[in-house]
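The complex appears here minus one protein chain, its other protein chains still in place.
== chain A ==
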Amino acid sequence: MPNLLAKGRLARWSGVAGASLATLTTMAGTVLAAAAEHAPNAAHGGEHASGGLPQLNPANFPTQIFWLALTFGVLYYLMSKKALPRVAEVLEARQERISRDLAKAAQLKEEAEAILAQVEKSLAGARAEAQGVIAEAAAGIEANNQARQAQLNADIAERLRTAEASIATAKEQALANIRAESTGIVRDITSRLAGVDVDQAQADAAVAAVLEERRG
């Protein structure tokens, strides 16, 4: 803010400048006016033949003071009672609106921050919950896998046992067939080679003994 001294100096400067300009131009003007008056076709020469400044003609003073007082009085009345209160009203309304809007904005910001905090909180909750669900699902899958693995193992063992049993049966069957066949062959061979007719039970016992011996 420019200080009062500077303002005072400005006023003084412009006063001095104005006064000197006035002096200069009044002199120039008077010369020109004189020239105009002496010119043969001076249109307005007669109107103020006195040659002085119109400003210094006291005949003009009453009317100017009268109309100045009237117009300035009216202006002051209009400004103080009508115009300025209206402008002030508009400016105050705007100021009020601005501060109200600012307060509202601050309030909304606070609300938004509260909502944000809440969202973050529920987000964290949801995340924890999701972790739990994932862990649970993983455990379930693991358990399921183990159960199926066990079942599969049992199944395989069962099949193995069945297969082994059937193999054993087939072997037994084959052995029995071999024994019966061998008995027949033995009786046949002995009758043809030695002419001895070995009875069924004897031949069977002999084959069984040999088979037993071989197996051992």
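Rule of thumb we're sticking to: a residue touches a chain if its C-beta (ideal position, glycine included) is under 8 Å from a C-beta of that chain, and two chains touch if they have at least 3 such contacts; residues count from 1.
By our rule, contacts and distances are computed from a predicted model.
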**Q.** "4Fe-4S ferredoxin", "Iron ABC transporter permease", "GntR family transcriptional regulator" or "ATP synthase subunit a" - which is the UniProt name of the missing chain
**A.** "ATP synthase subunit a"
(Q) From the list A:A88, A:L102, A:V119 or A:V210, pick the residue that touches the absent chain. (A) A:A88
Q: Touching the hidden chain in the full complex, which residues of chain A are there? Just list them.
A: 1, 4, 7-8, 10-11, 14-15, 17-19, 21-22, 24-26, 28-30, 32-33, 35-37, 39, 42, 44, 47-48, 53-57, 59-69, 71-72, 74-76, 78-80, 82-84, 86-91, 93-94, 97
